[in-house]
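Got a structure for you, questions after.
Apart from one protein chain that is not included, each protein chain of the complex appears where it belongs.
By written order: A and B. Residues from 1 in each chain.
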Amino acid sequence: MATERRVKTLIIDGRDVAGREDQTILEAAREHGIWIPTLCHLEGLTNVGACRLCLVEVKGMGKLLSACTTTIWEGMEVTTHSERLHRYRRSIIELFLAERNHICAVCVANRRCQLQALALELGVDHVRYPYLYPRFGIDATHDLFVLDHNRCILCTRCIRACSEIEGANTLGMMRRGIHNRVITDLNQPWGESPTCTSCGKCVNVCPVGAISQKGLSVIEGRKEHKFLPYLTMMRGARP
Amino acid sequence: MTRDELKKIGEAEQERIRKYRHQVHVCMASGCHALRSDKVRTGLQAEAKKQGREGEVLVKRVGCLGLCSRGPLVLEDQSRIHTGVAPEEAGTLLRSLGEPEAAGGEPLPLDHPFFKGQRKIVMEHSGAIDPERIEEYIAVGGYEQMLAAIIDMAPEAVIDQVTRSGLRGRGGAGYPTGLKWSTVAKAGGGDKYVICNADEGDPGAFMDRSVMESTPHQLIEGMIIAGYAVGANHGVIYVRAEYPLAIARLEKAIGQAEKMGLLGRNIGATRFSFDLQLRYGAGAFVTGEETALIASVEGRRGTPRSRPPYPAERGLWGRPTLINNVETLANVVPILKNGGDWYAGIGAEKSRGTKVFALVGRVNNVGLIEVPLGITLREIIEGPGGGIPGGRKFKAVQTGGPSGGCIPEASLDLPVDYESLVQAGSIMGSGGMIVMDETSCMVDVAKYFMQFCMSESCGKCIPCRVGTVQMHHLLEKMTTGSATGRDLEMLEELCDLARHASLCGLGQSAPNPVLSTLRYFRDEYLAHIDEKRCPAGVCTMGAGG
Partner (left out) sequence: MSKPKVATVWLDGCSGCHMSFLDMDERLLALADRMELVYSPLVDAKEYPPAVDIALVEGAVGNEEQARFVRLMRERTRTFVSLGDCAVTSNILAYRNPFPVAAIIERVFAETAEAPVQPGPEVPALLPEARPVHEVIPVDFFVPGCPPSADLIHHVLDELLAGRQPAIKNRFG
């Protein structure tokens, strides 16, 4: 049984809200219907604070804080939307789109992609940074799934689902900086992975068109996330 | 090991050394070592034997003597230093010992400006004792403070001395050390850890390496004291694998201290136990960031995580952890020895004590210096630095490495303290100090550091991972003459983004070299952009079309 948790009160965007002491700013905000954009966060997985879209201003703090990784405190005053935050968020979307080869028109995730949806939501109608056009491959060696590095935004949701939920630890990350790449096991082809259980959780948590089910075409990719909070609830523990 | 036993060891060692008429100290830290000072040492030893003076001349391995660019260095009887000594000169050098006319290498008196402007606290015993013999460290009072602390002092009293000293972290950010210690001390019971950050990744920096190679026991003693003060029984030194000599000496020192019962269970017959492990970094700059370092020690990928929670609250294995830099910890013993108030009397208002700098670039004397904080940049460059060679004009000094900035001539009288450097658009950093003259192009310098941050970015967060690539691209355009005014706007915008949106200090400070050069040398950027001209003549404009 979960132990008794105390309640903290705070202000988000001028509204008085209350949350459990172990909640993050993001959780408290969502519970009160306040929208903060996110990409690397997914309910049911640990938070890593990688995409920086959920950055918020907290009064008295010199730095912006990622809402998904910051636990609330009593009397905290949070601003989730400001001209500056909006500007940063748009720039981040642009950096993502310029980083790899995002060609939405022919992408399996078209119209179901969270990056694409956020671009629309945040008003990104073009990318001001030069596209980097890297040369990345596609791993189609697995019987059921495909990993297209050209669409990957390195959010590590697949890696966390694989490790934290499935416990297979098949997926990982290699190299550094712009050369980061999701790998299976010790950088073997996915189809040869001795650890992958073919559970498909990575397919469902990938926010974009990087991991998809084989045989699906443009627009056909579908995602099912609800199993995550369900699983964590059934385990009786909060992530 | 009791205090009496310790005293006896020290006295026996002093006795041993006192027998010699001459002491010849051969620097065997990395700088001189690379110039084959080991050959000089064996040459001197063989020669002493040949001349039948083995009982009279002590040829000793010591740590860094500071003037690294002029090695191999040999210190004669605390009176003069022979620079650039060749092994073949061993004979003449030995024959000239104590003579008014020195021979062997190029001799420098110890009142040479390079040494005169310095004040040695961290490096007090550097170059004076053999780093590989614990007895020599004990002979200069080593481990006395540690035993005194754990036997006579309450942990709070130890922290109080450190707090009073005003010591601030030497790893870069300058966080008050006493405050950090008391936070960890107050953190809940159970296992706690002390980590020494010896990852030293700034290009051109070698302060920490020198401390580890020269006086490893001073660092170890500082760590034990820190452990006692904060209630930690386990210590980890995270040292980069590129420092084999430092690692070898630390390993040896840990073994020696354990053997003497100065490290391990029930130190000094008290109930306090402290063990120490070495962990090796695999050559990434970002693992110097504390949370990435901890991840690496735990065997995970060395990437940072967002703070809070800070390591003081949740660090190694989720336990409260004190993480301090090598130089910070090396200051602890002298502070306890002379008192926090003594230390607070040295240096500047909010930046107490001394700081070790790796002085490199266009100065006559390149090497490692230790100076009181509050000294001006001009005093450093013209004093120990010996001015700019070749009659060229000074242009800027870069401090803080890839996280720092360039300070122009107009600010040369700036006192070197944490706040002044930040106000000037740079940071103290870990102690790198690169002097540049008129032959350096500031846009090119900014590009160099951006290139560094770009290749060292861990890639976890997007503003740094892709932001640095985009910024580097814009700087590349500027240095090849294909940039427009719009590119400058974009650069400034990306600097703002990386600074405020990146997850860790690497990305947050990556724009600093650009921002500080833009602040003082905007003309130079504009010349590159508007006139397609590089005033320093460094960039080959038009190459990138």
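In this text, a contact is a pair of C-beta atoms (placed from the backbone, for glycine too) under 8 Å apart; a residue touches a chain by one contact, two chains touch by 3 or more.
Keep in mind that what you see is a predicted model, and the values were worked out from it rather than measured.
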Worksheet entry | Visible chains in contact with the missing one | A
Worksheet item: Pick from A:C68, A:C107, A:C162 or A:I183: which residue touches the chain that isn't shown?
Response: A:C107
Worksheet item: Which residue among A:A117, A:I138 or A:M174 touches the omitted chain?
Response: A:A117
Practice prompt. Give the residue, chosen from A:I11, A:M61 or A:V127, that touches the chain omitted from the document.
Written response: A:V127
Practice prompt. Based on the whole complex, identify which of A:L53, A:L97 or A:V146 touches the chain you can't see.
Written response: A:L97
Practice prompt. In the full complex, which bits of chain A touch the chain not displayed? Write them out.
Written response: 97, 101-107, 110-111, 113, 116-117, 119-120, 123, 125-128, 130-131, 133-136
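Definition applied: only the chains that are shown with their structure count from here on.
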Practice prompt. Give, as an integer number of Å, the spacing between the C-alpha centres of chain B and chain A.
Written response: 39
Worksheet, complete the sentence: In their shared complex, chain A is touched by residues of chain B numbered 284, 286, 301, 305-306, 308, 454-463, 465-470, 473, 490, 493-494, 497, 500-503
Worksheet entry | Interface residues, chain A side, partner chain B - complex | 48-52, 55, 63-66, 69-71, 88, 91-92, 95-96, 98-99, 128-130, 132, 153-154, 172-173, 175-180
